[in-house]
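Shown here: the complex without one of its protein chains, the others still in place.
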Amino acid sequence: MNGITAEQQSACNRTLLAALVATVVMLFTGFAAAYLERSTSGATWERIKLPPLVLVNTAILVASSLALEWARRHDGRGNKLGIALGFAFVIGQTAAFFQLRAAGVFVSSNAHASFFYLLTGLHAAHVVGGLIALLAAVRKPRLMQFARTFWHFMGGIWIYVLAVLTVL
Amino acid sequence: MEKRKPPRIIIALVAFFAIFTILSVIGFAVPWRSEVASEEGQGIDAVITYLLFATGALVIVGHAILIRFLLKGRDDQTTAYVRPPAKVEWMWGVIPVIVMMLLAEAGVLVVGSATWDKLYAETPTNPVVLEVVGKQFEWLIRYPGKDNTYGAYDFKWVNGADNPMGIDEDDDAAMDDIISRGTMYLPRGRTAQIRLRTHDVIHSFFVPDFRVKQDVIPGFPTEIRFTPTVNGVYELVCTELCGLGHYKMRGTVHVVDPEDYEAWLNKRPTFGGED
Partner (left out) sequence: MSHAEPQSFISKYIFSFDHKVIGIQYMITAIVMALFGGGLALMIRTQLQHPEMGLFAPEAYLSYVTMHGTIMVFFVVSMAISGFGNFLIPLQIGARDMAYPFLNMLSYWTMVPACLIMIASFFVPGGAAAAGWTMYPPLSAVEQTVPGSGIGTTLWILGMALFIASFTMGGLNFLTTILNCRTKGLTMWRLPLATWGFLVATVLGLLAFPPLTSAAIMLLFDRHVDTSFFVTDMVINDQLLNLGDGTPLLFQHLFWFLGHPEVYVLVIPPLLMTMDIIPVFTRRPAFGYRQSIWALGVISFLSMIVWGHHMFVTGMNPYIGKYFSIATVIITAPFAVLGVNLLASLWRARLRPAVPMLFALAVISAVGFGGFGGLFLGTMVSDIYFHETYFVVGHFHLMIGTVTLLGIFAAWYFWFPKMFGKKMDENLGRWHFWLTALPMIAIFLLMHLQGMGGMVRRTFDPGTYEYNAGMNMALRFPITIMAYVLFIGQMIFFWNIVRSLKRGEPAGENPWDAATLEWITPSPAPHGNFGAALPVVSCGPYEYSVGEDGFGYLPQSGGGEVAVHSPASAEEREETGGTDSGETGA
């Protein structure tokens, strides 16, 4: 062993996760602050219409978290479903991007569109990281609790991003 | 008990600290700043002077303690060292907090507050109103003329040679506007109220003799106010990196008697009078 006990290693993993969550929160807070500044600055501000696919994707993401929670109480059955739904979310978000482009809404179309692409894209990138963690956890089950917590957290961030884009 | 001299290296170190402290006191006591030429600048100078005294005292006291402890250190050989009790450690934690809070906040809230309000919160009486555009790499000055109204402007009309401020040639209000490239005239004793804008990058309007400064930000017109008190010719310096010509983005501010100011204005060609 590295001289630290299994308990210490587990505590390290918890601290790592907490710190990672804190930095991601700060990242999205930075963007939210930018969004708030822009939306209240008095310059032209026109919200784009979000493709309905985005709501479907949201449901898929929530379902994936639920699947992981189910798996937690049922001996790991459901983890693979959760991961599959996670992939579906990323694919769905990419499809939503293409839908928007087809409708003529690009990242540079207006400020709201810029934030949409930016926040959604960044979130999806972090989701990919979460998927990698989940896949690793399938092979090393004692990591699953951390991967799952991070996954739920990314779900929370998605709700947060949606709220910012629609309400703020 | 034999009193031991401190090691030579410590004496050298002490000399280093002492000499630098003395040189600093002398250095900062020299009046580097030019003679202040604005009312608000006097307030700014007052804060600077207050801080020089306050921080100077602390630097001297701190170094005196440092030097004393370094020189005295080795004397105490016979008695065993008694560790300072926690109470003493807490006391010396609280004292610096109180001292610094008083000294520091006095500068902000007592010495400086009135000047800050004067610069930003109060409305000037009988101001001289003008507009300054900072651009790569010159200052353009516009007086609104006898109608006291600026002509409209738009970036699409900006032409470096003929119409560098992008003024609407069809706007009647623009006809009596007075444009100057790089030279500003102001009457002594009246507050100048200057609208600052730019059509390229961030610049900053600074006249060292007035002590005042204000950034000039694209998309966000700002304002600066100051009241010149001494006749003279002063340099206007760009104080925010704006590109290759930043170092030579220089203007001049001429502060003259009110009559001479009016005379200068009357002699200037107007925007409408130009081709």
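As written, the chains take the letters A and B, and residue 1 is the first residue of each chain.
Following the convention adopted for this analysis, a contact is a pair of C-beta atoms (placed from the backbone, for glycine too) under 8 Å apart; a residue touches a chain by one contact, two chains touch by 3 or more.
This is a predicted model, so every value here is computed, not measured.
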Hidden partner chain, touching residue among B:R33, B:R190 or B:H254: B:R33
Residue among A:A22, A:A136 or A:A163 touching the omitted chain: A:A22
Per the touch definition above, residue among B:K213, B:H254 or B:R268 touching the missing chain: B:K213
Where the missing chain touches chain B, by residue: 1-2, 4-10, 13, 16-17, 20, 24, 27-28, 30, 32-34, 43-44, 47-48, 51, 54-55, 58-59, 62-63, 65-66, 69-70, 72-74, 76-81, 83-84, 89-90, 92-93, 95-97, 99-101, 103-105, 107-109, 111-113, 115-117, 119-121, 135-136, 155-156, 158-160, 166, 199-202, 204, 206, 208-209, 211-215, 217-220, 222-223, 235, 237-248, 250
Residues in chain A touching the chain absent from view: 1-4, 8-9, 11-13, 15-16, 19-20, 22-24, 26-27, 29-31, 33-34, 37-38, 41, 43-44, 107-108, 111, 114, 118, 122
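Convention: only the chains that are shown with their structure count from here on.
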Centroid distance [mean C-alpha coordinates] between chain B and chain A, Å: 46
